[in-house]
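Quick one: the structure is below, and I'll ask about it shortly.
Only one protein chain is missing; all other protein chains are in place.
Up next is chain A:
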Amino acid sequence: MIEMKNVYKKYPNGITAINGLDVTIDQGEFVYVVGPSGAGKSTFIKMIYREELPTKGTVKVGEFDLMNLKNKKIPFLRRHVGVVFQDFKLLPRLTVYENVAYAMQVVNRNPKQIQKRSLEVLDLVGLKHKARMFPNELSGGEQQRVAIARAIANMPRVLIADEPTGNLDPETAWGIMDLLEEINNQGTTIIMATHNSEIVNRVRHRVLAVENGRIARDQERGEYGYEN
């Protein structure tokens, strides 16, 4: 499903973030991406939804060949890859409902479907009753749930979560994990970058440790493996 071969990424400022990375992730997997700060985790994740273009190598996501993907086609890739950010990135001027609906308007779905699916995903994340509120009226955990609802609204095959629990208290973080598990059970691939050793050690999944721009460890049902 996601395939990276011999990937290098050198930024214009001379920093080499990814240095010969190889990895294959199958459809339906749940993968943790761990590693020290500055090791290339973020770059690795950004290359999946083409926010960053590798300097060389092969990156394939589904039928998209990212090395030869025209700029005009990038939006269509992103419709198959939902992204959840640590800082949520909700549109502040849109209500919770509109934030979720927006991702579907972009794909030109018909209004009836949009309404149905928006309420469906808001129900899944447990925020149907707050649909008319604005993001700044919600708690951090609730905003993260909205971000997840938006990311899965278009039923992407891959959901990328970049430190989704980074800004949340432990209890809320576990709620988010339950939600991600549930989405994963419906067949969506989940790639989650995290620094949360407790979560990685308790809810065992495949662990990819990124160090010095390479996969240093690739372990099924692995441990977090770093001192916190």
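Structural remarks
One rule holds in what follows: a contact is a pair of C-beta atoms (placed from the backbone, for glycine too) under 8 Å apart; a residue touches a chain by one contact, two chains touch by 3 or more; residues count from 1.
The rule is short, and it goes like this: contacts and distances are computed from a predicted model.
From the set "Simple sugar transport system permease protein", "Cell division protein FtsX", "Molybdopterin-dependent oxidoreductase" or "RNA polymerase sigma factor", the protein name that UniProt assigns to the chain left out of the figure is "Cell division protein FtsX".
Within the full complex, the residue among A:6, A:27, A:55 or A:105 touching the omitted chain is A:105. For the options A:9, A:41, A:78 or A:145, the residue in contact with the chain missing from this view is A:78. Note on the undisplayed chain: of the listed residues A:49, A:64, A:97 or A:224, the one touching it is A:49.
Mapped onto chain A, contacts with the missing chain fall at residues 49, 51, 72, 75-79, 83, 89-93, 102-103, 105-108, 110-111, 150, 154.
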